[in-house]
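Got a structure for you, questions after.
Moving on, here comes chain A:
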Amino acid sequence: AAPTAAPTVAPTKAPTVAPTKPAGPVKATPGKAVKMTLLPKFLGILVFDQTHRGAQEAAKELQNPEPLQYLGPTPENMVAGQIEIITAAVTQGQDAIMISNGGGDELVPAAKAAREAGMTVVFWDSPIPSGEGEQVFVAQVDFNETGKVLADMALSIMGAEGGKFAVISAAPDTANQNAWIAALKDVLKKPEYAKLQLVEIAYGMEQAEINYDKTLALIDKYPDIKLIMPITASGFPSVCKALQDEGYCGKEGEEPKVVTTGLGLPSELVSYTMNGCAPKFALWSFVDFGYLTYYTTYLLATGAIKGEIGEQFEAGRMGTYTIEKDPTREKGLRVKMGPFSIYDKTNIEEAAKE
Partner candidate 1 sequence: MHMRHISKSFGATQALDDVSLSIYPGEVHALIGENGAGKSTLIKVMTGIHQPDQGEILLDGRPLQIRNSAAAQDHGIAAIYQEPVIFPDLNVAENIFISHRDRGAIVRWGRMHKDAATILAKLDVKLDVRMPARGLTLAAQQAVEIAKAISLKVRVLVMDEPTSSLSAHEVAQLFKLISTLRNQGVAILFIGHRLEEVLEIADRVTILRDGKWISSALRSQVTTEQVIQDMVGRQIEDFFAKSQAERGDLLMSVRGLSKENVFSDINFDVYRGEVLCFAGLIGARRTDVGLALFGVEPADAGHITFAGKEVKIHSLEQALKLGIAYATEDRHRFGLAILMSVATNITLPTLRRYLTALGLVRQSDEYATAEEYRQRLSIHAPSVKVEVGRLSGGNQQKVMLSKWLNAGPKLLILDEPTRGIDVPTKAEVHHMINALAAQGLGIILISSDLPEVLAMSDRVLVMREGRQMGLFDRKAATQEKIMTAAMGQNRPAMEAQP
Partner candidate 2 sequence: MSALRRYFRPEQVRELVLVFLIIVLALFFGTQIRDYYTGRTFIRISTSVAIIVVVAMGETLVVLTRNIDISVGSIVGFTAYFVGTQLARHNDIAPLVAVLMAIGIGAAMGLLNGILVAYGKVPSILVTLGTLAIYRGILVNYSGAKTVVANSLPQWVINLSSMNIFSIGELDFRLLVGLALAVVVFFQLMLTYLPYGRRLYAIGCNPDAARVAGFPSQRIVLVAFVLCGALCGLAGFMYLARFSNITVVAAQGMEMSVLAAVVVGGVSIFGGSGTVIGALLGATMIGLLEQSLIRWLVISEFWRRALLGLLILLAVEGDAAIMNRLRKLWARSELQMAPKQENQ
């Protein structure tokens, strides 16, 4: 049951009305020494690396004399590893930590301990579901909007007659992706999407071979399936590769039988978009995401903002943002980045160069 939340306005880049602080958005004072740690779910995939790049860019802009630490656990040891790193950060005397939650509520005690030790704790990419121990969640997009974007892309690809499609997610316990799936299911209830039939949710466990096998199994299981929708960027290319290997899409001079859409990185998918295997997909800029996260955290850690609803701040080149109640969770604050970029043949080659 959705909690009663303030209706979401969607203020993106344009500054919105700020009732509490008429003085206008807070600006950061550069040059303060803040020891900051960026903690992704795990190391070794491109999207987190891009986030790191964005954060480094912000660090340079803000002239923080302390170097940015980029640390992460191994994928199979996500939760315990993140707890370990958070705990070590406290011992090291770090001032702030930015976390992409690799699990559910397990990080709460460690995050609380960090807060008690006086650290700034900001989540990005994937929040703490209960909101405990977290100061602010920097959301890449509105999680409810994700559902709509995904459904719209599916509709535009499959056309009015609709058909069967399946979602491939990273793992059953990934908080952000589960929220997107829930949002997608909500959206699909609306009459305009009635013809879209979501038949199954499969999990690729962030491994190429599992994504690959799952894709083929879906096709075998539903011979009339039309679309596969990976919502995990790291699994997307494997899905395309599987379809192409077995001749379902991207064959010269043939109409593709099954295509893909979802959330993916342009640089990894150019060729598939060009050959029609992934005609259209969405994502946000992870570089910007890291940049915004760093700004938010820096401001919180230097005390420029307190982390209260309605506070507005300026995040360098990206403009002004507002801290708001997170409408997708019962508790918790968020800063929403957005919007989605939709990629297709027209813009992908440009985007892939980034």
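Miscellaneous remarks
Here is the rule we use: a contact is a pair of C-beta atoms (placed from the backbone, for glycine too) under 8 Å apart; a residue touches a chain by one contact, two chains touch by 3 or more; residues count from 1.
For anyone wondering why these and not others, all candidates are chains of the complex that A comes from, given by their letters.
Note that this is a predicted model, so its numbers are computed, not measured.
Of the candidates listed (1 or 2), only one touches chain A in this complex, namely 2.
Note for the complex: chain A touches candidate 2 at residues 43-46, 48-49, 52, 74-76, 172, 202-203, 206-209, 212-214, 216-217, 220-221, 223, 234, 237-238, 240-241, 244-247, 267-272.
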